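All protein chains but one are shown at their positions in the complex.
A and B label the chains in the order they appear, each numbered from 1.
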Amino acid sequence: MSFALDALTILAVSTGAFFFLAGTVGLLRFPDALSRLHALTKADNLGLGLVVLGLLFQPEELFAGLKLVTVWLLTLLAGATVTQLIARTARPGGAQE
Amino acid sequence: MTDRPLALDIGLAFLVLGVAVWTIAARDTFAAVVGFVAFGLLLTLVWARLAAPDVAPTEAAIGSGVTGGLLLGASTRLHGTQTPAPGEKPGAILRLAAAALCTVVSAGLAAIVLLLPEPAPTLAPQAATNISATGLGNPVTAVLMAYRAIDTLLETVVLLLALVGVWSLAPDRVWGGFPGPRHHADPDGLLPFMAQLLVPVGLLVGIYIFWVGSVAPGGEFQGATILAAMWVLAMMAGLVDAPAVSRRWLRLLLVAGPAVFFAIGLAGFAMAGAFLAYPEAYAKLLIVTIEVPVTLSIATMLALLVAGPPERALR
Partner (left out) sequence: MADFLLAAAGFVLATVTLGLVRILRGPSEADRIMAAQLLGSGGIAALLLLAEAMSVPAAVDVALTLALLAAFVSVAFVKGFARSGADGA
């Protein structure tokens, strides 16, 4: 049982790390700000989310698990909003608030 | 946190230096502020690698977050005067003198670190053995609130003086007015929505981090910084307006922390024979009694520092 959980952790964390890599490569290689933003959100959401998911498979108390999920949700919320705001300033024509 | 110097550590050290150099060399102030925040984040990792779980979040929160916000406000105000007038550029002699001074300071620091006696002198064992008298479980909090409480008291006063200094930058006609521009919140907008969700959770987390500081890494400065950041976030999203600096409740809030700290310090003469001495039976209670108003005061001070000097007059 614990072997299966460990395997799931390794799988999830590895995939999460891969998304961080993908996000960084996108940030560096994509041609313009908006497409780089797209890459960034993958790292923020999926990268961190999968890492949190993988860590949840490891045995720990309920409160600790809740804290992990809270960290992810806060990052998700903040990231989604900020990337939207950045996109508004980055699009051709600039910010039109 | 192992002792082997990993490639990670060496890479981190070079990275920190590189980002620092870039931040100073950057032409655009905004870009330099972003570089500074990145520098702070890297320093947080360095602290984590040095096994300092109290300093790391403080660096992230105050050194990188709040100071970044402060610098950003300054950079925004300076935007119109980015290019220095020819008469303002420092001459070659001044630059050489500055370079010489920096070199001497760096060499001195390096000499001190390299010539430290082995084992390095430390009071940590004594701090750890006497901690039961304070009723606390976190030695860093014990240092801040019991062994060196006078330093913490003076820090709060220094912050307050800094805030008064910032307020003094206001032009006469807006003295006592509202800091910063009015941020308008579109009721269906994105930022207010996010703030309405994030700020309450953030306030809870701030209180939690403050409370847990008595037994685990955390404490009043980190908690206060989170509270301050959430307040400024609410202001930026237009959910609340910055309070006018002449409001009595605001000034009471600012003064409450240092005042209670000082009062309990004076009471220490009567209770245990010295300034800021705690009688052993009541140590934890007194410390908590000091910590709560101090946290609120520091949170207010930090938030107002970031908000800046008054820009809008009282009607």
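FYI, contacts are C-beta pairs under 8 Å (C-beta built on N, C-alpha and C of every residue); 3 or more make two chains touch, one makes a residue touch a chain.
These numbers come from a predicted model, not from an experiment.
Participant: Looking at B:56, B:136, B:185 or B:301, which makes contact with the chain not pictured?
Facilitator: Result: among the candidates, B:56 touches the missing chain.
Participant: Check each of B:69, B:177 or B:309 against the chain that is not shown and name the one that touches it.
Facilitator: Looking across B:69, B:177 or B:309, the contact with the absent chain belongs to B:69.
Participant: Of the residues B:218, B:243 or B:268, which one touches the chain left out of the display?
Facilitator: Hidden-chain contact among the options goes to B:218.
Participant: Out of B:143, B:166, B:185 or B:205, which is the one that touches the chain we can't see?
Facilitator: Residue touching the absent chain, from the options given: B:205.
Participant: List the residues of chain B that touch the chain left out of this view.
Facilitator: 1, 6, 8, 11, 15, 19, 22, 30-31, 33-35, 37-38, 41-42, 44-45, 48, 53, 56-57, 60-61, 64-66, 68-69, 72-73, 75-76, 79-80, 181, 183, 191, 198, 202, 205-206, 209, 212, 216-218, 222, 225-226, 229-230, 232-233, 236-237, 306
Participant: Residues on chain A that touch the omitted chain in the whole complex?
Facilitator: Interface residues of chain A facing the absent chain: 6, 9-10, 13-14, 16-17, 20-21, 23-24, 27-28, 33, 36-37, 40, 43-44, 47-48, 51-52, 55, 58, 60, 64, 67-68, 70-71, 74-75, 77-79, 81-83, 85-86, 89-90, 94-95, 97.
By definition in this document, only the chains that are shown with their structure count from here on.
Participant: Counting in whole Å, what is the centre-to-centre distance of chain A and chain B, each centre being its mean C-alpha position?
Facilitator: About 28 Å, centre to centre.
Participant: Quick one: in the complex, what on chain B touches chain A?
Facilitator: Residues 190-191, 193-194, 197-198, 201-202, 205.
Participant: Name, in rising order, each residue of chain A that touches chain B in their complex.
Facilitator: Going through chain A, the ones touching chain B are 70, 74, 77-78, 80-81, 84-85.
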